[in-house]
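Report on the structure given below.
The full complex has more chains than appear here; those shown keep their coordinates.
Chains: A, B and C, in written order; residue numbering restarts at 1 for each.
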Amino acid sequence: MATTKLGFIVQRPGYKSENPKLAITHAIASQSVEVYLNEGDVVTADIAFIGDGVLNCKKDQKAMDLYKLTSTETHIKMSLLLDLNVLVCKEDLDRFGLTENDIVIDAEEFGAEVTVKVVPFTDITKMMEEVNHLLFF
Amino acid sequence: MGKLTIGCFASLVGSMSLDFAVKLAGTAMEKGHKVDLWVSGNGTMLSIKGQRAFKDYSFLEGPLKELMAKGLNVTACEACAEARGYHKENTMEGFKRHSMDWYLASTFDADRVLHIGGE
Amino acid sequence: MKLAAFVSDYRLNVDTLDRLNPEKLCIILVQNGVYHATTKEKGSPSSLLQKTADFYVLIDDLQTRGLGNADVADNVKVISYSDIVDLIFNEYDKTAWL
């Protein structure tokens, strides 16, 4: 019985490249990893949005209406529904003049119980220290 | 000797990140390490068989086959491949296709993970 | 030369716009370029908006990113795809995608 912890760090805004969405979909895949592992072994995935990456978290993204494409907002909500730990850097939100009111915080409409956590960068550093491997997007 | 898991999301043509990933994988294997290689996103182009060996483009089918013969474990994201029109029947022999959890499972007992994502 | 320049990224990795000095210039902000129209970092708008040019931003690409008219700087006009077609056919003779 062992746990491997991964930290997914999203540093860039969405829609210019597939990377921010792939970060979320890969992190979500931690929920089905058991089929490859021995009983009790797990892989966990925390997601942190830092730098320009926090722009992915803006709410009311109309990608589906305008381009028939699932929004990054919806992807973030899916990760909450699956109980992932999602961190957003407070200093970067501040830098862009964004508050918790401007970003995706919960996915209550899907029944998600966890919420996005707006945290100081020191908490993200701590997560980076604690995980076994880092994946930067 | 350890295990290295490499993930690469870049296209076969253009960025040379896949060239880097394959060369690094080969070097690590020469030094006795075990290597898993995961390709996702545009990187799934690496999985197609019958790559045309234009000299203007990266052509990694040859080196990849050699490394697979020596034990390289290489897998493409199935959904990413399908979205790009790369189907099972166009996939190089020995190149596996799985969902993204394969990559995460590979990291479970990896000593080092190099995730090549940024662009 | 009358140049319609499209800016599609927020962190531009080229400085071409600083070199060009066309008789008439507009900058059309599309894709992640729309953040130049909306984002203030530490209270300062994008330095791109200080250039001598007419500025436009595509509404579809604003809304895709959760942004709207209220977020856009005063000197940037919000436009549609139809407006882009008219601009490049009627008011400019060349285009540049940077």
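Basically, a residue touches a chain if its C-beta (ideal position, glycine included) is under 8 Å from a C-beta of that chain, and two chains touch if they have at least 3 such contacts.
Bear in mind the structure is a predicted one, so any value in this text is a computation, not a measurement.
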Only one of each chain type is drawn here, so how many copies of each does the whole complex have? A x2, B x2, C x2
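Convention: only the chains that are shown with their structure count from here on.
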CA centre of chain A versus CA centre of chain B: separation in Å? 25
What's the distance between the Cα centroids of chain B and chain C, rounded to whole Å? 38
Listed in rising order, chain A residues that touch 2 or more other chains are none
Return the residues of chain C touching two or more other chains; collapse runs of consecutive numbers into ranges. none
Footprint of chain B on chain A - complex, ascending: 2, 4, 6, 11-12, 17-19, 22-23, 25-26, 28-30, 32-33, 35-37, 41, 43, 45, 132-137
Please give the residue numbers of chain C that touch chain A in the complex, ascending. 8-11, 31-32, 35, 39-43, 60, 63-67
Tell me, which parts of chain A touch chain C in their complex? 13-16, 52, 55, 58-63, 65-67, 71, 73, 95-97, 102
